[in-house]
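Data first, discussion second: the structure below is written as C-alpha cells.
With one protein chain held back, the other chains of the complex are shown just where they sit.
What follows is chain A.
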Amino acid sequence: MNFKVRVIDLAGSCCRLGALQFGTKVVETPGCLIYNRSGVVPHLTPDILETLDNVPPIMHTPLASIIEEPGLIKLRGYGKGLASFIGYKDNSVYISASDYQGEAMYQYNENKSISVWTKTGRTKVTPDDYSKFVEVCRPSWYQSLCDTVPANASIKRTRKSVDRTLEFLDQCLKYREKHDSLKTSELWAAVEGGGLVDERQRSAKESATRPVFGFTLEGFGSDQMNVETIFELLPLTTQNLPVEKPRLIHAIGSPTINSLSRSSKLTEVEEENGNDSSNDQDRTATFSLLNLREDRYNEDFSPLVSGCKCFVCSNHTRAYIHHLIINNEMLGGVLLMTHNLFQYIEFFRCIRTSLKNNKWKELRKLFDA
C-alpha cells in the first residue's frame, strides 16, 4: 500500500492531490469515504450501491457499530475478515475507534480504556482489546484508539486527551509489532487537541514521530467545533504533519468548499455521510437542501436535480419521493441516500478535476454563487 501526493500552490492555498493505492485499487484524494453501520450503508442493498460509479474501494466502519453485532466471537468463527463478512468481498474496510454519529461521551473514557457506546450500553475497550478485535476484522486501515474531546473541554481535560491518545497509539503500535496478522493493516494515528492550538500542535508533532501510515484529525466534527475554530486550528495542526503522509478528517457535516481552501494544507480524505441528510429527508442539490416533505413537491414531476446522472434522478420524480417520504415508506430513504451519496462522490471528483486543471478558483466561484 502506498500514497503519492502532489502539493499544488494556488494563490496561497497549498492544496494536495493524492492517490492511495492498494493493489489495483486507488482512492483518489481529496475524496470521501462512505460510512457504514454494521457493514450496511444505511438503507442501501449492494445492488443499489453498485449503481453509484466511483465508490471508493474502502468502506468506513466505526467500531461501535460492530463490537456487539457481529462482535468478536462471530467474526472469529467466520474467519475471513469483516469485508468478506459484510459482503464487500472485492474491497476493503477502514475501522475507526469512535463513532461520531452519537453524542460525545468522552467523560466516560479512562486512562486505560475508552468507552464504546452501543444499543445495550457501554463497553470498555483497552488498546489490546481493540487490537485483538481489529485482528479478526483484517481491515486495510485502522485508526488508533483515541480519547477525543470537544473544543469546549477544559485545558486539563484536553491535555489528558492528548496524553492518553499518544499512550493508546504506542500500545496499538506495540501490539501490531508483535502480531504478523496485522502487518497488512495500516495504522492511522489519531491527532487530538480539542480547541487548543498548543495541544493540537503537540499532538501532531508527537504523532508524526511514530511509524504510522497516516493521520486522522479528530474533534473537528460539526457537533464538536464551530466552523471558525476549524479554519483556525486545521492549518496549525496539519503544518506539523509530514507532507508525504495522508490525512483523514471525520464527521465534517456538509460539503464546505471554504474550509478546503482556507486551510493551508488540504486534507486528503474527507469523511462524509449522507445518512444524516437522508434521515432528515433533505438532499444536496448544487449544495443546497430540499426538504421533500414539503407540499410543493406534491405535483413536481421533475427529477431531484435536472441533469443529475444518478439512478434516482434517471428513474424517479420529486413527486414520487415526496409521496414515499410523507407515507414513511422505506423506499424514500433508499432513494434519497442513493442520490445524496452520488452527489458527494461527484462533489469530490469535481474538486480533484479542478485542482488537476488549475480551475480551483472557477470551482469556488460556482459554489460561492
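One rule holds in what follows: contacts are C-beta pairs under 8 Å (C-beta built on N, C-alpha and C of every residue); 3 or more make two chains touch, one makes a residue touch a chain; residues count from 1.
In this text, contacts and distances are computed from a predicted model.
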From the options "Centromere protein S", "GPI transamidase component PIG-S", "Queuine tRNA-ribosyltransferase catalytic subunit 1" or "Coiled-coil domain-containing protein 84", the chain left out of the display has the UniProt protein name "Queuine tRNA-ribosyltransferase catalytic subunit 1"
Pick from A:152, A:209 or A:315: which residue touches the chain that isn't shown? A:315
Sort through A:21, A:38 or A:201 and give me the one touching the missing partner chain. A:38
Pick out which of A:179, A:245 or A:323 touches the chain that's been left out of the picture. A:323
What does the interface between chain A and the hidden chain look like in terms of residue numbers? 37-48, 69-71, 73-74, 77-78, 85-87, 119, 298-299, 301, 311, 315-317, 319-320, 323-324, 326-327, 329-331, 333-335
